[in-house]
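Take a look at the structure below.
All protein chains but one are shown in place.
In order of appearance the chains are A and B, and numbering begins at 1 in each one.
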Amino acid sequence: MTDAKSFPLNAWYAAAWSHEIEHRLEARTICDKDVVLFRRSDGQVSALEDACWHRLLPLSMGRLQGDEVVCGYHGLVFNAAGRCTYMPAQKTINPSACVRAYPALEKHRLVWIWPGDPALADPAKVPDFHWNDGTEWVGEGGTFYNLQCDYRLVIDNLMDLTHETYVHAGSIGDEAITSSPFDVTHTDTTATVTRWMIGIEPPPFWAKQLGRPGHVDRWQIIYFQAPSIVVGDVGVALTGTGAPQGDRSQGVNGAFLAAITPASEKSCHYFWNFVRTFRTDDEQLTREINKAHVNDGRGVYDQDHVVLESQQKAIDKNPRLPFYNLNIDAGALWARRMIDRMLEREQGNSAHVPSEAAE
Amino acid sequence: MTDAKSFPLNAWYAAAWSHEIEHRLEARTICDKDVVLFRRSDGQVSALEDACWHRLLPLSMGRLQGDEVVCGYHGLVFNAAGRCTYMPAQKTINPSACVRAYPALEKHRLVWIWPGDPALADPAKVPDFHWNDGTEWVGEGGTFYNLQCDYRLVIDNLMDLTHETYVHAGSIGDEAITSSPFDVTHTDTTATVTRWMIGIEPPPFWAKQLGRPGHVDRWQIIYFQAPSIVVGDVGVALTGTGAPQGDRSQGVNGAFLAAITPASEKSCHYFWNFVRTFRTDDEQLTREINKAHVNDGRGVYDQDHVVLESQQKAIDKNPRLPFYNLNIDAGALWARRMIDRMLEREQGNSAHVPSEAAE
Partner (left out) sequence: MTDAKSFPLNAWYAAAWSHEIEHRLEARTICDKDVVLFRRSDGQVSALEDACWHRLLPLSMGRLQGDEVVCGYHGLVFNAAGRCTYMPAQKTINPSACVRAYPALEKHRLVWIWPGDPALADPAKVPDFHWNDGTEWVGEGGTFYNLQCDYRLVIDNLMDLTHETYVHAGSIGDEAITSSPFDVTHTDTTATVTRWMIGIEPPPFWAKQLGRPGHVDRWQIIYFQAPSIVVGDVGVALTGTGAPQGDRSQGVNGAFLAAITPASEKSCHYFWNFVRTFRTDDEQLTREINKAHVNDGRGVYDQDHVVLESQQKAIDKNPRLPFYNLNIDAGALWARRMIDRMLEREQGNSAHVPSEAAE
């Protein structure tokens, strides 16, 4: 067995929604590492290795005592830096006794942790996820915890929206997506896929949001930030009102937000949101849009869920690699190249687990 | 890991009952290969590899469009020969884009597929299973899909019916089976076990079928066709009426039919039927006999089911190999020798997975 992983460790990953982390112990598995999260008295978030130094019981099975964690087996106490501050029945504390502390911070309504080398954990490197701040853009998302697939399959899914035509027919899918040309650009750490569909019948979801009859121009501008953030600037405007030229005032504009965090090589946590700049005070609409995405198996993301987990099972079973690619995969390929480059830098060439994509 | 398998690939295997395959996508796993089956507009059956060329999603999650299969993820289309005829958002189709098409045909009320080299798939080699045709012989069978055992354990079971005395006491089991002599003959691809029990009390099932008092002569003539068909010519006739000499007119004659298809090394699909030449118009009897075999855990085959899966678990756990054999295993040993020979021819000696049976 090699230690090579399919995910870089030196990166900020979403670990929880801010509102999920209170003054109690909350367990997560991030990049194959068991982590216990809690909010300290000063409001900051801490993240410790979730295994007692002594006999490995998950610390999340213990309890908080002030801002320290008490193991639920023999009562060892660890402070927020992971250092042991109490051992039962002995006065001298082994100075090497500690659990790992992971850099953790909050930004854009999420808690982010850095599973790699703490010396490299620069807060300025937290991905730009400002759409999620809840000010200009409004929405209510959720999380698929432990989605049973490689996090890169979710990125593939989001970077090519032609799948909407087949997976989401009847809501956001439309033949126009497949037939419209698209453009792919990239920087060293981002890739952008831009697709404009001009003068089309709006698909049901967007017709409803726009609330006005007529043909529309539809846009999907998908933006990837390595290693695992995808943001889609999406919407429709009445045809001829200037949206392709920059004037979206006669349209409706939304954004889907995805922070995809590897849990293991074959599972991930998918933090999602769908935010909008129209009817931002309409809480009923907020709930409706949430339900359009996740709704007891009938939402758009529920449909993706089934496809992604089925795809992972097929990959596990099928020795045929690498994937074959189509033109539509251009965006996903750039994303995977960036991930591969991060892995090479981090693990060296020899330890490199190649992305399953190849042309 | 070696590629050696315990089942030959160059053989026709039952994949479904004819009535199960309609104009819709139906998934099966045959010899470790995921296959999607469907009936075309011309009534013929097609079998394709059940994994899209592009990103491996099972094609059985998509839909039929005429006689072509549309992938449920990105809409690639494959014709009945497995060739890709449509790719989303591109005009040029990669000429190498295809999924494997397996030779498939219908005969004797079953759909058969050939998971090996298509060039060798001679329709004339479909096993003789004419008892199942529903003309001279009448009955209604079923399938144990994904029985959790090596298909060869089912063959062992059927090739030696002394197990009836112990597993099926109270219905078809009888001490006479164990105490009566038997004879084993074979050709290059078949083996036959013949056992006559003369002047015995008929066991409950057969007493009921015969419907007349008195001692009987009971026969069990079990016929194996490599690699995985077993047919049993079974019945009873009043003693002294000439059945051993060839006149069965004073008796009742049935046949059990078994087409056992490897799903994986340790699971199989067991297509069974029990047909008869007596009271062939009696549909009530047909249902009764079906129920005597499979009846919510209480039927004869349900009893075998438990034994076979328990045996597989014991084999998995128990490092003691090979099996020890008794005289009663002579028929099963010939069957396994034939399978071994097919494997040797197909895989070469070095790749050969030896049958677990040895004397």
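Assume a contact is a pair of C-beta atoms (placed from the backbone, for glycine too) under 8 Å apart; a residue touches a chain by one contact, two chains touch by 3 or more.
In this text the structure is predicted, and so the values were computed from the model without any measurement.
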item: Hidden partner chain, touching residue among B:Ile198, B:Leu285 or B:Ile315; value: B:Ile315
item: Omitted-chain contact residue, chosen from B:Met87, B:Val154, B:Val167 or B:Met338; value: B:Val167
item: Hidden-chain contact residue, picked from the options A:Gly66, A:Pro88, A:Gly170 or A:Gly348; value: A:Pro88
item: Options B:Asn79, B:Asn94 or B:Thr178, residue touching the unrepresented chain; value: B:Thr178
item: Hidden-chain contact residue, picked from the options A:Trp17, A:Tyr73, A:Trp196 or A:Phe278; value: A:Tyr73
item: Contacts of chain B with the absent chain, listed as residue ranges; value: 156, 160, 162-163, 165-167, 178-182, 306-307, 310-311, 314-315, 317-318, 320, 323-328
item: Missing-partner contacts on chain A, residue numbers; value: 34, 51, 53-58, 61-62, 70-75, 87-90, 94, 97
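Convention: only the chains that are shown with their structure count from here on.
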item: Distance between chain centroids, defined by C-alpha means - chain A, chain B (Å); value: 48
